[in-house]
Each structure stands twice: as structure tokens, then as C-alpha cells.
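Just one protein chain is left out here, and the rest sit where they should.
Presenting subunit A:
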Amino acid sequence: MDRSGKEAWKPPRACDDYWSEFRHCKSLKNCFHHYYTYGTSPSCQQWKEDFHNCREWEKHRATESKEALQRSERNRVAEQRKFTPVWELRQSPPRDWHMPLNQEKPQDS
């Protein structure tokens, strides 16, 4: 989980991205779309918290802020992955994706 790679840790998104997601989440249009999809109003507070933690980390390199941000994002990923998939993912793309179309290919080959 810990990267001993060359690049220092930075927030998963640019701080401005958190703010724009927050503004987008709160917008009338998004509230409407959320109601149209889920029948409820969206919960946007987490984006605002993430923005503040991101800025805190940028200014003071606070470990608490870094960890809070990581927790929040890992939670988002977990939310997306919590359903058992219907199919098995591939390790490599289908072999015939790039095969040329053979217009004379017999139907039963």
C-alpha cells in the first residue's frame, strides 16, 4: 500500500478539483439530476471537507489532513466496487479486435 516510489505523495486530485466538484454537486442542475436518478437530494459535504483537507495539506503538510483525504477517496472507490460483477474481467483484449474484416469469409468457417 505504501509506495516506496520516487514521487512524493500528493493529494489524489488537485485542490481546485475538489472545490469544483463541490460546486457542481450543489448546483441546481445536479440536484435535479440526482432526484431524477435516485429520488433523493445529493450529499455534497464530503467534497467540501476534502477541499479543506487538501488545502491544509498543501499549506502545512498535516498528516491528519493527508490521512483524512486518503480515507475519503478510498471510501469513494469502495462504494464503486461494492457490487459483485456479473462477468469476469479480461487480462488482455480480445484477440480478434484488430483482425481485418474478410468480406469473402465463408459463413460457416
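To be clear about the criterion, contacts are C-beta pairs under 8 Å (C-beta built on N, C-alpha and C of every residue); 3 or more make two chains touch, one makes a residue touch a chain; residues count from 1.
One rule holds for everything that comes next: contacts and distances are computed from a predicted model.
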Hidden subunit of the complex - UniProt protein name among "Probable glutamine--tRNA ligase", "Phospholipid/glycerol acyltransferase domain-containing protein", "Cytochrome b-245 light chain" or "Mitochondrial inner membrane protease ATP23": "Mitochondrial inner membrane protease ATP23"
Those residues of subunit A which, in the complete complex, touch the missing chain: 3, 5, 7, 9-14, 17, 20-21, 24, 29-30, 32-33, 35-39, 70, 73-74, 77, 80, 83-90, 92-94, 96-101, 103-108
